[in-house]
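Take a look at the structure below.
What you see is the complex with one protein chain gone and the rest in place.
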Amino acid sequence: MKEYELFIGPQHPGVTGNMMYHLWVDGDTVTKAECNVGYLHRGFEKLMESRNWMQNVPLVCRICVPEPDVNEMAYAMAVEQLMDWEIPERAKYIRVVILELARIAAYLMSIGSYAGSLGIYTLPQWALGDRDYFLDIFEQLTGARVYHIYIWPGGVRWDMPEKLPGLIEKTLSYTEKRLKLYDDVLFKNRIFFDRAVGIGKIPKGKAIEWGVTGPNLRACGYGYDIRKLEPYAVYDDMDFEVIKYPELGDFDVLSDGCDAYTRMIVRRLEIEQSISIVRQALEKMPEGEHIIKHPNWLKWKVPPGYAFKRVESSKGEYGYFVVSDGSNKPVRIHVRGPSYTHGVNVAETILKGANMADVSQILFSLDVCPPDIER
Amino acid sequence: MKAIEIIGKGEEMHGRAYIPSGREEAGTIIKKLKENGFAHFVMLSCVDWIDKNEFELVYHMWSYEHKEHAMISVRLPRDNPSMFSMHELFPQIETYEREIHEMYGIDFEGNSRLTPFLLEGWHDTPPMRKDFDSKKFAEDVFDSIPEIKEEEDEGI
Amino acid sequence: MVDFLIKIAVIALYTTIAMLVGILFMGIGRKIVARVHNRVGPPVYQGFIDIAKLLTKKTNISHGWIYDLALLFSLTGIILTILFLPIGGVKLLGTEGDAFLVLYLLAIPALGFALGAGASGNPNAAIGVMRALVMMLSYELPFVITMIALMIYYDTSSIAQIVELQRARWAIMIPPFMLAAAVADMALQGMLMEAPFDIPTAPHEIASGPMAEFGGKHLGSLMLYKAGTIVAYTTLFVDLFLGGGVVMHDGSILSYIVNFAVWFLLILLIFTLSLLINASFPRFRIEQAFKFYWKYEALLAFISLIWVYLMVIS
Amino acid sequence: MLELIFTALLVASFVTLFVKNGRVAAVISLIASLLPVAAIIDWGNEFGLKIFSFGLEKSMDFSIAGITMHFSVTALAWFFGVMIFFLIPPIMLFSYSFFEKNRGFFPFMLFLITAVFGILLASDFLTLFFFWELMAASSFILVYMGRDRKAIISYLSFSVLSAVLILTGIALIYSQNGTLLFSNVAFSADEVTVSAIILMIAGFAVKSALMPLHAWAPFVYSKADEPFVAFLSGGLSKMGYYGMFLMLFALPGAKILQQYFDSTVATYILALIGAISAFIGTLLAFMEDDLRKLLAYSSIAQLGYIAVGFGIGSSLAITGALFQAFNHAFFKSVLFLAAGAVAYRTGKWKISELGGVAYKMPFTFMAALFSIFALAAIPITSGFAAKWLLYEAAVSNKYIFITPIMLIASVGAFLYSFRILYGVFLGENRHDDIKEAPLPMVAGMFLLVMPLIIFLIFPGYMLDMMHSALVNAGIGTVSHTNYVISTGMASYNTIAVVVGMMIAMIPAFLIYVLRKHRNIDFKDNFLAGEPYEIYGHISMHAANNFYKPIEDVLMPYLRKGATSFYMALYNAMGRVSKTVRRIYTGLSQDYAIYVAVFLLIIMGWLIW
Partner (left out) sequence: MRYEEWNKISRIASRKSLWMLHFCTGCGAVELPPVMTSRYDMERFGMGPMATPRQADVLLITGYLTVKTLKRVVNVYEQMQSPKYVISFGSCPINGGMYWDSYNTVKRLDRYLPVDVYVGGCMPRPEGVMNAFLELMKLIDEGKARGWEKYQKYYEQYKRNQKMAFGFERGKNEGD
């Protein structure tokens, strides 16, 4: 046997969470990669089938740890569709605010971890420290730092406190200031160019066929964003442009796209975009109810039918397929996590032929999050 | 709906096309849709209709061109279910098929990688089937494990 | 006889102090990096605690006698190296060997470490050692060229002699050696395995590389080795370019203390500089580091060498 | 009595030719190979190694068919004799277990020893050439036994090249001087002499595998029997340097060259070639997967240092070069023997297929470890002193190109050393069914390691041994005591290093002893949390393409430069030899015509 076997994960600093890539390496070139997941499999979909519609709300947010709100949002939207509910305007705006804040927090985490995989430990410290201020906002808004259980079918759980917009604005402007520092340390660093350009390339034209979504797809030059394609909440009122390769703002377009460099730059730019969306939403937010009146949770029955709702998460397209037969429990809820394609098929294919030193960089640049693969 | 036009059958469901299909023709339908702009394969999911004694496989596809979602539904009998693998059309279907094979016990002809995916050393009924009782299993297995009996000992 | 005993005592004292300084530096280094990270960081004596903990672990795992060589070689080699380096102008055994000897003595711990890592059988460790050796090949080229420049200029290869000859003027004040010192400082970055050259122990890539299987007393001795390398390499740099930190030459007790203090400050300065570079750069891939050293660094080093050569022959 | 030694060696070789049992042949050869050793020890009384004496004569004239062969032993020959003949008994001891059956190794090896003995004793060019060809012929037969076409063809063609170059040189010298006795030859700085010197040095350089003429070495070293290769690399390659030393310093070749070119450029080129040899050999070595080829490239590299020393030409440099030659003779023999021992047990040569041998063959590993320390010039063997002298020489002569190249080549030696250590001996434990090499093999290897440790502590003894050779050549020696070598630039005290190391080892030893440890199986390893048992077998030996990253950087340059050139050369040689083979018709008349034509050409050239 000429190759040796390496395990990246489950207990390894170079893997995004609790999953494993089984690599066959010859010299320093990966000749074969196999993704091995299931370390986090809790059987959510099975558990949801035995809980009623409202009991599932605290469960769904636990599917994706770094950005739980997209789960709540997709689940709520799917249930609302089956119930044929129209939710209050204010709730929609609050949802946009929390979704975008969660996106910023998730991007900060992903940028921090990515920088860690490149060996610059200053940025993870800064980015994750700054992310904590967003968790403070969540705490004031929802009462929890990580699992918010805030977006319910029918609206949001509580109204936004009066003083919160001030805090949010303060945090956002602080983040904007910090982003300049991040640029100096990572995004405009010469060694980052050297390391990331041309690494982990998704072949041209394959991205859509392989099911690549989100920032990873936009880094390949396709301006597809579910917030634009299928606007949910009030995204059609928001003024923003989809960021895609090669329009990378004031960052140099060094590579021909689809690589780790472009993916990270797209993420970096989307933080600024999210900041502007949060500001717009806070500005335009109307007064009014935040939730519609619910039926009794224990007896709540949902009309039969199929519903599929997608939202744009920081990792890509997040979809909930909800099937109801008219009883008080769902027949089937199937979650489409973005990492399902990124982490398994795409990663296995693009790791083949990669340099061993780049494996962890590629995984972090794809922003693979194992909980949404295995649920 | 564009998808219904292309295939020539199906119904609209909450703004999405729902196309029922037979086991054999599913492959041609998906191929046809793929060629006609439905380039993004969203997911493959499975529903266990235990009352009707059948599994329903739902292929979700999305077209960036037409901005439209299509669900192709294939119903299979619950005993010895098997389906044709479509991983050659979209590579990620392989993973979905692995999961559904493991969770429902559906066999996919032509998929050579139906190895354990999420579970390890699983020998019971496939867990996502409706006749598998998760609560009972957990009680049987995990609650029956005894506690560690400690001796009365100063040292520990 | 009394002289001999005094000499032995001085050598033992200085070596012990050097090792303690090295351990202290590990704590100081973590503190400095923590400040860059906006953190408080551990106490400066953290290195002592870590090493004490590792050496008092209950279980110590070994992969056989070759694996234990890592412990024996790494600690022995680094102490031996320090014996041959003038510290604060005190020559210890500095007159008994020269710069080449020091270069090769530094290879003893590295090779011992490599043997231990190889004996653990872990592929991560083997790859880590491969990277460490390639790094060695990379940074040695510019470093030896600068060293040869010094040797040609001072017409001696003994470090003690070079320190002695810098009494009037530190080497770094001579124009070609400014360039050489800049090159040697980047080489030092590689020797100390700080970013962008912390490739051999990259945790995200190879799970801390050669150390993957080390724990307990073995890891403790490696930490001691690491502490020793910090002192050895920075001292080597200070001896070569900064006159060994010698500012007083009268041979009084006071001069020993002052020289020691200056030496301490200088190696702290060099070490801090390397930490600040470490905190602001990602790491290279190994072949990029190799290219960096052999292309740019070696070229600059060679320019300084030729400059010195022209100065000497004219 | 000298004839007796020659006769005894020849008789022994004929006897072993008819002995079928390898063990018996080995014993006979071992005894026979002690004869030259005894002679060396006896002569040692005059040249600095006083042990015992039985009054062996120092010179002899031997006439046959009107040609007189002049033999006499010089200090230089004696020093090379020490280097070479002390190698042979341990190799024979090793061969005792290595060859079950006598397949011709022993008779030709003894023949080879005879030839080497003759070369060293020869005191005229004709005798030298005669024995040189004897050496080439017998070693060719030993190479032929490896039954590898590439090896045979390249060795043959390079031997012929060497012979042609040397013979031409001798002819030129004869045409100038009319005599072939070393003592009577008087050189003058004219074109003919200079070209003779250069031709002869090139001829000798073939044998010592110097860079442009090294192409045969990897093929031959990787295919012939191990004990022979150990001697080929350890001993025979030194014969080339013996010849070079003879031409350059014993006969005043270096001075003539300097006079002729009016500068040191010729010798500088030799030094540069040596340094480049060392550098390229090192680079090629750490990219090689075949253990024997790796050692072959390593030989090319290590032998390059000797050429550097000769090229620099100062007393410091030549001392270093001779010291390096001595060290190389021993450590490289051990390494080849260790490779042989490993192959004897496992049957494998590829580094990527070996692994974990040290756990089963600890003594072989120990011997290899020490020789690798010597190879990498780690100051716990004598390997360092030699290189140190060379560096000192290069720096004190202000050789700003050669010194960095030499130093970096030496750092490169760490890389391939580790490749051998890890790839062959450490890493994944892949060989559960092997055991330690037989006792004679281990004993042979350890005998060869001994000098490396002795001369670590007392390098002065080594310098004493070469003292008269250097003085006779008018070079002068390096000031030294038994354990301190001083140059103008610095001094090196081996006792300080050894004692310092012992003291420095105390803390490490205390930690090692005071804290108990537990040995575990290598399967209980860090696999990112995965238990080994789930997978049954996990391949963990990262030895294939080990230095891939650096290979990726350097290979484009090397491919353009060295490798493709030599491959082209090899292909050309293949074509030439095919043509040559067409000439060998098998009819004796044809051969007679060839010989006549050849002689006519030679004579015509000489007369003209």
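All chains are identified by letter, namely A, B, C and D, in their written order; residue positions are counted from 1 within each chain.
Rule of thumb we're sticking to: a residue touches a chain if its C-beta (ideal position, glycine included) is under 8 Å from a C-beta of that chain, and two chains touch if they have at least 3 such contacts.
In this text, all values refer to a predicted model and were calculated from it rather than measured experimentally.
Enquirer: Touch partners of the unshown chain, restricted to the chains that are shown, please.
Expert: A, B, C, D
Enquirer: Which residue from C:Leu13, C:Ile49, C:Ile257 or C:Leu310 sits in contact with the chain not drawn here?
Expert: With C:Leu13, C:Ile49, C:Ile257 or C:Leu310 as choices, the missing chain is touched by C:Ile49.
Enquirer: So which of C:Pro203, C:Gly228, C:Gly245 or C:Pro282 would be touching the chain we can't see?
Expert: Checking each option in C:Pro203, C:Gly228, C:Gly245 or C:Pro282, the one touching the absent chain turns out to be C:Pro203.
Enquirer: From the listed residues D:Phe286, D:Tyr305 or D:Phe526, report the one that touches the chain absent from this view.
Expert: Only one listed residue reaches the unshown chain, and that is D:Phe526.
Enquirer: Among B:Met13, B:Leu89 or B:Leu119, which one touches the chain that has been omitted from the display?
Expert: Answering carefully, the residue with contact to the hidden chain is B:Leu119.
Enquirer: Even though one chain is hidden, which residues of chain A still touch it in the full complex?
Expert: Against the missing chain, chain A presents residues 10-13, 17-18, 38-43, 46-47, 50, 58-59, 62, 65-66, 109, 112, 124-126, 128-129, 131-132, 135, 145-147, 371.
Enquirer: Since one chain isn't shown, list which residues of chain D touch it in the complete complex.
Expert: Here the touching residues of chain D are 524, 526, 529-531, 533-534.
Enquirer: Spell out, residue by residue, where the missing chain touches chain C.
Expert: Given the touch definition above, chain C has residues 30, 34, 37-43, 46, 49-50, 52-53, 56-61, 203, 207-208, 211-216, 219 touching the missing chain.
The rule is short, and it goes like this: only the chains that are shown with their structure count from here on.
Enquirer: I'd like to verify one number: the distance from the centre of chain A to the centre of chain C, where each centre is the average of its C-alpha atoms, in whole angstrom.
Expert: So the centre of chain A lies 44 Å away from the centre of chain C.
Enquirer: Which whole number of Å gives the spacing of the CA centres of chain B and chain C?
Expert: Roughly 59 Å separates the two chain centres.
Enquirer: Centroid of chain A to centroid of chain D, CA atoms only: how many Å?
Expert: Centres of chain A and chain D (C-alpha means) sit 65 Å apart.
Enquirer: Tell me, which residues of chain A touch at least two other chains?
Expert: 4-5, 12, 25, 28
Enquirer: I need the residues of chain D touching at least two other chains; which ones are they?
Expert: 528, 540-542, 546-547, 549 - these are the residues of chain D that touch more than one other chain.
Enquirer: Dump the list of chain pairs that touch, please.
Expert: Result of the pairwise touch check is A-B, A-C, A-D, C-D.
Enquirer: Going by the contact rule at the top, pick out the chain D residues touching chain A in the complex.
Expert: Chain D residues touching chain A: 352, 527-530, 538-542, 544-549, 551.
Enquirer: Of all residues in chain A, which touch chain D in the complex?
Expert: These residues of chain A touch chain D: 1-5, 7-12, 15, 20, 25-29.
Enquirer: Contact residues on chain B for chain A in the complex?
Expert: Spelled out, the residues of chain B in touch with chain A are 13-14, 16, 18, 39-43, 45-49, 58, 60, 64, 67, 69, 71, 90-92, 94-96, 116-120, 127-128, 130, 132, 134-135.
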